[in-house]
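Taking it in order: structure first as structure tokens, then the write-up.
Taken from a larger complex, these chains appear in their original positions, while the remainder are omitted.
Chains: A, B and C, in written order; residue numbering restarts at 1 for each.
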Amino acid sequence: MKRTTRLFRNRAVKTGLPPGALVHIGETPPAGTGITLLRFDEGSFQETRLPPQPDCATLAEGSGVTWINVEGLHDVEAIRTVGECRHLHPLVLEDIVSTVQRPKVEDYGEYLFLVMRLLRPQPENDFSSEQFSLVLGRTWLLTFQEGLSGDAFSTIRDRLRHGTGRLRSQGADYLAYGLLDAIVDHYFTVLEGFGERLLDLEEVVALHPTPQVLVQLNELKKEVIYLRKSVWPLREVLSFLERGDNDLITAPTRVYLRDVYDHTIQAIDTIETYRDLLSGMLDLYLSSISNRTNEIMKFLTLVGTVFLPLTFIVGLYGMNFKDMPELQWQHGYLYVWLVMIALALGMVAYFRRKRWL
Amino acid sequence: MKRTTRLFRNRAVKTGLPPGALVHIGETPPAGTGITLLRFDEGSFQETRLPPQPDCATLAEGSGVTWINVEGLHDVEAIRTVGECRHLHPLVLEDIVSTVQRPKVEDYGEYLFLVMRLLRPQPENDFSSEQFSLVLGRTWLLTFQEGLSGDAFSTIRDRLRHGTGRLRSQGADYLAYGLLDAIVDHYFTVLEGFGERLLDLEEVVALHPTPQVLVQLNELKKEVIYLRKSVWPLREVLSFLERGDNDLITAPTRVYLRDVYDHTIQAIDTIETYRDLLSGMLDLYLSSISNRTNEIMKFLTLVGTVFLPLTFIVGLYGMNFKDMPELQWQHGYLYVWLVMIALALGMVAYFRRKRWL
Amino acid sequence: MKRTTRLFRNRAVKTGLPPGALVHIGETPPAGTGITLLRFDEGSFQETRLPPQPDCATLAEGSGVTWINVEGLHDVEAIRTVGECRHLHPLVLEDIVSTVQRPKVEDYGEYLFLVMRLLRPQPENDFSSEQFSLVLGRTWLLTFQEGLSGDAFSTIRDRLRHGTGRLRSQGADYLAYGLLDAIVDHYFTVLEGFGERLLDLEEVVALHPTPQVLVQLNELKKEVIYLRKSVWPLREVLSFLERGDNDLITAPTRVYLRDVYDHTIQAIDTIETYRDLLSGMLDLYLSSISNRTNEIMKFLTLVGTVFLPLTFIVGLYGMNFKDMPELQWQHGYLYVWLVMIALALGMVAYFRRKRWL
């Protein structure tokens, strides 16, 4: 049931509020809001944990790249403070805290605003879903996540700390690419888990179809719809970034973004394949369940048909007519048994020859 | 039934009339036609209720923004007066009073004409639907609504009266944005109600499927078709406004319109999801109802099959042959009971092992 | 059957003929060919009925607008005469008399050639369909109709005669608009009639589904296909006219054509809705008919199951064993009745508790 409700959350509670009103829609993470500031360039790296209401001076741009990450979106005042320091448009802040956004990218000239779904694998091949927003300036990067499913970017942070790879020597756009790449990589883990649930269910469908299978198929279908809604629009987002109409993204980074774009297409392809497989499984289930029932009914009806003439015969010799010669025969009873056995065997043979049995 | 007819209302009554003929198609609101004039700028605010046939001088542009709102469309003469004061094209007036328009936007150079559906939630998660037209000039705004479901813009009017927010300091285009935003917000409330009906019905489908469910599913399907027809074209309307080919809409307002555009896409997404869910529920219903029937038939047939050989046996010993040794046995009757009980138990065991029972 | 054949008429009879060969495909109207000439400007109006073979001088352009209307297309020589006077391309004439054209518009520089379906309501919510062709020059208009279903433009002619409205003061393009508007208005009347047949059938499907319903659903489906084929391409035609790549259509008229375009979109929308409704009705019909049968079968099988043990019992006491103590009991017969009644009631109660009955 919990899974189902994912498809029904919407922004109706905001009806009647003025634009830019910061209303948090979503769950509150157990850890509260946490703000982390990272500053780095090729030679240096600095990591600071900020208070919930940091002053703008702390958040100012420095030399190198500045990455401010906010986890937990229920404290709208903290979000407002961070956003206003960076002169974000009120609508951007509104979208960040309202966690029912469709993945999209918006170009505000001085910065790009991206929002997408962050899917993480969970036990039993389930997955969690939270909103991830990213604001990319020339030398700075703001990221906002719900913080419900732990740190999704630990490997990125490690690479920054140890200065391995190209992350430290590149600009904020390359860091943004790194985060997008990590997010799409998570999609594949989620899809792999989903694929395993599909394979498990397919085996059940083929071998022991039970009526619950249908409910499970319907659940999986809903999850595919959800995955599709989450991933499909990202394609346009990445296509926009890769086209490079905005000079915030440098040409070398665009090559990497094309790679993420390709991965997104692959993920979408996989989701479409899952949809096709699910509809094939539905057909398979429906016809194997009806087939099973038909087989049983046919068998029982055949059994019934064998007994029909036998019951007629025993009824026949139960009649009380004055004069029924067979009844007086010496071996009448034996003969009637022989006739009945022959009849039964004959019918079974006939059914077999007709391939009904 | 009332709900169904929504899909069938059309403009056939106007066949043969010249273009620009003002014929009201639709219901008459209980309150009659009401015209309200609002004039405001950053410092002042004035609200006047006008007579049904106002003179053009009253309606003239002033300093600041002029918003004329007409509720109730059956009094075509009032509409004509208002329209002619503002030099609206006859086709615009014709569309305003004929409440079967598809949402659209038309650029008449001096003004933009928008028409869309105003959906409002009603008790029992039902919704009402009326036509809302909007004519946007440089410093003025004309709005026309059927007035069947109460005031949809009270929060906007309140914000204007109290001067909170940016509404008072911006132009007519920003006010138009505010109205569009409110309308799309109402869509989400309507969709939430619809989603709840869907969830309720899904529970019924899963637990106690009855034949009425099908009729209800069909009703919901029709409502989704209606919602789709009402919301889908708004996407093009907002995309046109956001592109900004017309200088009546200023660049800052276009950023806000993009936000409304995103919300419309989200609403459309939700509607498409509902469609998918409905078709999944139809499959689920059809197969669970046929499954139930099959289970019952199978059970009854199995019961019948158990009795077949028993009935044969009792018929057998009802025969009147002269010489049937079993009939003379001391405990013949007991033996036949034992045989029959063994047979019945054996068959039940066989059926169980075959997983038929 | 007559209705069905509409979908199958095609131009195969013309195989092997050279281009421009005038072959009439279609029915002959009872009234024969009639040619009417109308000349008018703001001040004057003149209406003449011409002989079947008018000379070109009569048809020449005059001051004001000249409208030549030809009803009945079987007299190909008359069509040829009229066409050649106006220097129409042979392919235009060929298309005019071959009444199986798909709606289209063709730009021949000096004139525009339009062809479309003229649908008219008929008794019992049926409709007739004929081909309407229109050639629009700078100051003249040629129209060709099959003339099978009476005068479709009487209101236009009346407005011209009495000089009401703007028709007399405008050019040939505005007259063409008037005719197109009238044609699309007729579509709505036809669609309304069709919608009523749909509603009637829906009631039958819901209340008394019979096998004939399926045939009727199939008929309606075919008619929707036909309506779609007739109306859908008109959208492109009107979109072409509205774009105004040709200077034969003046800017003010284009505003009106946009209105007709909107109406066509509305008509197409309605047709698509009908298609969706029809497929919903098919689902509804199929499952309610199968539901009814299943209910009956289930009931009968339940009845049968109640009698099975009873029949077994009466068989049991029909056995002829020497020693069957129950047969000797004082009230054996009474007891067996009581047992049987208890058994039957128990089974009915069980079925009820299981909600099978």
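Keep this in mind: a residue touches a chain if its C-beta (ideal position, glycine included) is under 8 Å from a C-beta of that chain, and two chains touch if they have at least 3 such contacts.
Note that the structure is predicted; figures quoted are calculated from it, not measured.
Shown here are 3 copies of a single protein sequence; counted across the entire complex in this file, the number of copies is 5.
What we mean here is this: only the chains that are shown with their structure count from here on.
Distance between chain centres (mean CA atoms), chain A to chain C: 43 Å. Taking the mean of the C-alpha atoms as each chain's centre, chain B and chain C sit 27 Å apart. Within chain C, the positions touching two or more other chains are listed as 318.
Those residues of chain C that touch chain B in the shared complex are 155, 159, 164-165, 167, 177-178, 181-182, 185-186, 188-189, 191-192, 195, 199, 206, 255-256, 258-259, 262-263, 265-266, 269-270, 273, 276-277, 280, 283-284, 287-288, 290-291, 294, 297-298, 301-302, 304-305, 308-309, 311-312, 315-316, 318-325, 356.
For chain A in complex with chain B, the touching residues are 4, 7-8, 10-12, 14-19, 89, 91, 94-95, 100-102, 104, 106, 108, 211, 214-215, 218, 221-222, 225, 229, 282, 286, 289-290, 293, 296-297, 300-301, 303-304, 307, 310-311, 314-315, 317-320, 324, 326-333, 336.
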